[in-house]
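A single protein chain has been removed from this complex, and every other one stays in its place.
Chain nomenclature is as follows: A and B, assigned in order of appearance, with residue numbering initiated at 1 for each chain independently.
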Amino acid sequence: MSNIPKDIKVGKNVVIEEGVKIGKNVVIGHNSIILEGTQIGSNVKIGSNCVLGIQPSNNKRMRRINNINNKLIIENNTTIGNMVSVYLGTLISQNTFIGDHASIRESVSVGEGTVIGRASIVELNSEIGSNCTIQTLGYITGDTIIEDNVFIGPCVSMSNDKYMGAKAYNLKGPHIKKGAKIGNNTSLLPGIIIGENTIVGAGSVVTRDVGNNQVVVGIPAKKINTP
Amino acid sequence: MSNIPKDIKVGKNVVIEEGVKIGKNVVIGHNSIILEGTQIGSNVKIGSNCVLGIQPSNNKRMRRINNINNKLIIENNTTIGNMVSVYLGTLISQNTFIGDHASIRESVSVGEGTVIGRASIVELNSEIGSNCTIQTLGYITGDTIIEDNVFIGPCVSMSNDKYMGAKAYNLKGPHIKKGAKIGNNTSLLPGIIIGENTIVGAGSVVTRDVGNNQVVVGIPAKKINTP
Partner (left out) sequence: MSNIPKDIKVGKNVVIEEGVKIGKNVVIGHNSIILEGTQIGSNVKIGSNCVLGIQPSNNKRMRRINNINNKLIIENNTTIGNMVSVYLGTLISQNTFIGDHASIRESVSVGEGTVIGRASIVELNSEIGSNCTIQTLGYITGDTIIEDNVFIGPCVSMSNDKYMGAKAYNLKGPHIKKGAKIGNNTSLLPGIIIGENTIVGAGSVVTRDVGNNQVVVGIPAKKINTP
């Protein structure tokens, strides 16, 4: 427990493993667990019952990223809710907000000022830009790219495996460009591109690439007009 | 730890903060955390690893309700599962059941005898009536009104922001009237009204108000007959 400044406020039954680094003015809720390799900046607030710095699994049914960075970096002024899990190999940039019950896997980067909603899941190897909003129960599959200022409504679902495990396939999640907005409970298929500032209506299934500045809706999603 | 009667059964590593009130014959599972401001009635059963009485965030990206009641009230004969999170400013009425991994935010009221399913999320400022069933993984957005005897199937999704963050907008969730039944994985759009005893088929997207005693289905949901 080296590198723990004296001005942090730590709840009861908190476990902080060896080699963890913690900045100034940090609050950690009761029963939270900060595992080896976690580096926490200053003015960070962490809720209760969290598990931060989880080692990726080496189960043979799970994909494995090689040469992963063995650190979880949580930058300054970030707020993390309760019962949140975050893996090693991931960067949580400054001023982000991570809601209760959310889970973020290894080899992910979350940009500045982004909100990861309550009970949202971000799978491995995904990049989320700055000032994005991922609302509650959003599912960001592996190998996804989300650019800056994107809005992902509640319960949005994505997939990254066109053959659903049947063939070898280079896994690829959606690529959502700057300023796009995805309505609640929409399904995005593997590898599709959503253009800049494009709006996808609630409950749509997006099966093909969509250009910039469009409004699409339905199953499969089709253009309805230009905003 | 004043106001804790001697007949309660408390698990290991439980944290009960100052000012918590607890009634008679209460059971609290291991590692659960009862934060300041929580008032628990009699014959209440709380599982393990819960966090109750969470202070709402003051992150500037998150909406803030002013003058929130700084209490979480859990009435008699309520059962709360494991790993549940509930905020301050909320009322859980008697005889309710809250499933494992569920999360209920601030300024919410849950009526008597209602079931909030496993891993369901209820956002801030929503009202849920009596004898409702919210099934597993249901998403109740903020500013939603659910009247008595409503059935919400599993994985139902709602939204409350018509412009998805693009414009100032008076956030408004759905209003679901008495006895309505919403099929699994349905999407409800901001501000829509679902009439009394109306049935919405599974997987629908409801984009407009629906009257009483109707059956609607599809994308967008359309009337198919009258029960």
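Rule of thumb we're sticking to: contacts are C-beta pairs under 8 Å (C-beta built on N, C-alpha and C of every residue); 3 or more make two chains touch, one makes a residue touch a chain.
Being a predicted model, the structure only gives us computed values, none of them experimental.
> For the full complex, which residue in A:L137, A:I152 or A:A202 touches the chain that was left out?
A:L137
> Just name the one of B:G19, B:G165 or B:G218 that touches the chain not displayed here.
With B:G19, B:G165 or B:G218 as choices, the missing chain is touched by B:G218.
> Of the residues A:N13, A:N131 or A:N213, I need the one that contacts the missing chain.
Spelled out, the listed residue whose C-beta touches the missing chain is A:N13.
> Out of A:T38, A:T90, A:N125 or A:S159, which residue would touch the omitted chain in the full complex?
Going through A:T38, A:T90, A:N125 or A:S159 one by one, A:S159 is the residue touching the chain not shown.
> Residues of chain A in contact with the chain that isn't shown?
Contacting residues on chain A, toward the hidden partner: 13, 15, 31, 33, 49, 51, 54, 57, 59, 61-62, 83, 85, 101, 103, 119, 121, 123, 137, 139, 141, 155, 157-159, 164-166, 185, 187, 189, 205, 207, 219.
> On chain B, where is the contact patch with the chain that was removed from view?
Residue positions of chain B that touch the missing chain: 11-13, 29-31, 47-49, 79, 81-83, 97, 100-101, 113, 115, 118-119, 133, 135-137, 151, 153-155, 181, 183-185, 199, 202-203, 218-219.
The criterion applied here is as follows: only the chains that are shown with their structure count from here on.
> Once you find the CA centre of chain A and the CA centre of chain B, what distance in Å lies between them?
Each chain reduced to its C-alpha mean, chain A and chain B end up 24 Å apart.
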